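Working notes for the structure below.
All protein chains but one are shown in place.
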Amino acid sequence: MKTVLAISGIVIKELYRRKDFYVLFVLTAVITLLMGSVSFFHDTNSVRYVKDIALLLIWISALVIAIGTTARQIPAERENRTIFPLLAKPVTRWQVILGKFAGCWLACGLALIVLYLFFGIVSGSRDHHWPLLNFCTALWLHWVMLGVVVAFVLLGSVVFTAPSSNATITFIVVLGILFLGRYLNQVALQQPEPLRSIVYGLYFLIPHLEWYDVRDLIIYDQNLVGWMDCALATLYAVIYMAVFLLGTWLVFRRKALNL
Amino acid sequence: MRKLGPYLILLLLLTAGFSLATVLQERVSGWSNRGDSDNVLKVLLGDGRRLFANHFFVQADISFHSGYYPSIFDQANRPKDNRHLTAKEGEPAAEEHEKQMNFLGPPRDWIERFGRHFIITGHTHLEGNNRSEVLPWLKLSAELDPQKIETYTVAAYWLRDLGKIKEAERFLREGFLNNPESYEILLELGRLYYEHNHDVARARKIWDLALRRWSEQEAANKQPDLLKLDQIAVNLAHLEEQEGKLARAIQLLELCKKGSPHPEALQKQIDELKQKLAAPPPSAAPEAR
Partner (left out) sequence: MEAIVETKNLRVEFRAQSSGQAKKVAVKDLNLSIRAGEVFGFLGPNGAGKTTTMNVLLGFVNATSGAASLFGVDVREPIARQRIGYLPELTYYYKFLTAEELLRFYARIFSIPRTEADRRIDQLLKLVELESARQRPIKTYSKGMQQRVGLAQALINNPDLLILDEPTSGLDPLGRMKVREIIQRLKNEGKTVFFSSHELGEVETVCDRVAIINQGELKVEGRVADLVEKHQANLEQIFLNIIGYQPQLSA
């Protein structure tokens, strides 16, 4: 466990020493504050559009941080050859994968806390309404979803050699699931066989990341997800994380270390 | 001198650049007028911004429904027009809309059933203080596509509903400046003058112009916009009736009969007006005696 934590500590240090997060945060803050400062028809009651834009930017930023940070971890270790002194210590490849995963996931969590804190302050100051529990639930579900994304990108990073191709492919897949995942069963019903069975199979196979997107519930002040549903969704995400991490290990254990 | 060389070259290049810019400035304005615009979105996106305008208009509709909205996969169930955005409860457009928005059937499988805990599943409309939430999206839509007429009419409806009459007038005038041929905007502007400013003369002038514009654009069409004709003509007929110009009112009601969903009601109104017209004026009777 100490080894895993030590490796994850390096990933977190990397996140806050690189400029990526700061650039994304400043961009999110500037656009949100700019949109929030505009007065449409001298109306001061509208707040949902600010929430909508802020949450959209937070989602994009979080995905960019998660995918960007994770995609370069193992390839950078191989390219810079730091994987050699690391594995020459009593460290197994499984621990390297777990350490990288934990580091990226925790780093995403830290970034999310900062982003949601900003969101909470902006929306609360306009709305004069502080649904903290709702924000915490949304943050938790968002973070859990990013865990699946991080594990998936980690698998991509041992399959694809170039981090850029891995990042592009995984970004498209994740966006595809977020936009289409919910409707694949409807799409399947409109297809002839055997395509119908294939699409339906895909619908049951993919991790349904769109569940964790509860932005609408926050924007429109709806009752949030119940504890039991939240716990079940977390369990579902943990299973997919385990699947992707195991897949990563199966590929990585036989992989030559040098690029 | 050797040390100064690169700086002199840099100075020379900058001078050449500035000189060339003065020559090119005039020519460039012939190629594109994008840079001349005072609209940042136009400068940034060019005409491509119109693509986003519809997205923001739909976003206003989504906001109106507090997030309960069919996706592109429920396209068949999607609201076919925007009448529900300005329809009052009990109106036929509102009832039809209620049926259209019943797109969430029973869940097909456990994934869909569980997924419904994370989305909005109830059909509601904005009310109370939240009514203004559609406005930012409509304003953005108009900024992106000033030629999208429905943006102005829908926004004017909501602004009037919120009691922001001045803002509604200003926005409709902005829309009219961008679309001087639009009878839809004129119809809304006339309503505003009549219902809120009680300026009958101005309202009549505007609706007259609206009717003219409709005739110029729609009369020759195979499928003219009869609904709008109905609305313009009925409003105008009402004004003419108030002014005692019954013949003109009858003429206008006859005009909108072809587009009305209830022609029999209109016919009844026409008959009443005809009777009024045929009857001698009340002040003339004692004189005759």
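Brief remarks follow.
Order as written gives the chain letters A and B; numbering starts at 1 within each chain.
Throughout what follows, a residue touches a chain if its C-beta (ideal position, glycine included) is under 8 Å from a C-beta of that chain, and two chains touch if they have at least 3 such contacts.
Worth saying up front: this structure is predicted, and the values here are computed from it rather than measured.
All shown chains touched by the missing chain in the whole complex, by label: A. The chain that is not drawn here is touched, among residues A:Thr3, A:Asn45, A:Thr168 or A:Gln186, by A:Thr3. Among A:Tyr22, A:Phe84 or A:Phe179, only A:Phe84 touches the chain left out of the display. Residues of chain A that touch the chain left out of the display are 2-3, 5-6, 9-10, 13-14, 17-18, 80-82, 84-92, 256-257.
In this section, only the chains that are shown with their structure count from here on.
Chain A and chain B have Cα centroids lying 40 Å from one another.
Taken together, the chain B residues at the contact with chain A in this complex read 59, 63, 66-67, 71, 73, 108-109, 111-112, 114-115, 117-120, 129-130, 132-133, 135-137, 139, 155, 159, 162, 164, 167, 171. Put simply, chain A touches chain B in their complex at residues 38, 40-43, 45-49, 52, 141, 182-183, 185-187, 203-204, 208, 210-214, 216-217, 219-220, 222, 225-226, 229, 232-233.
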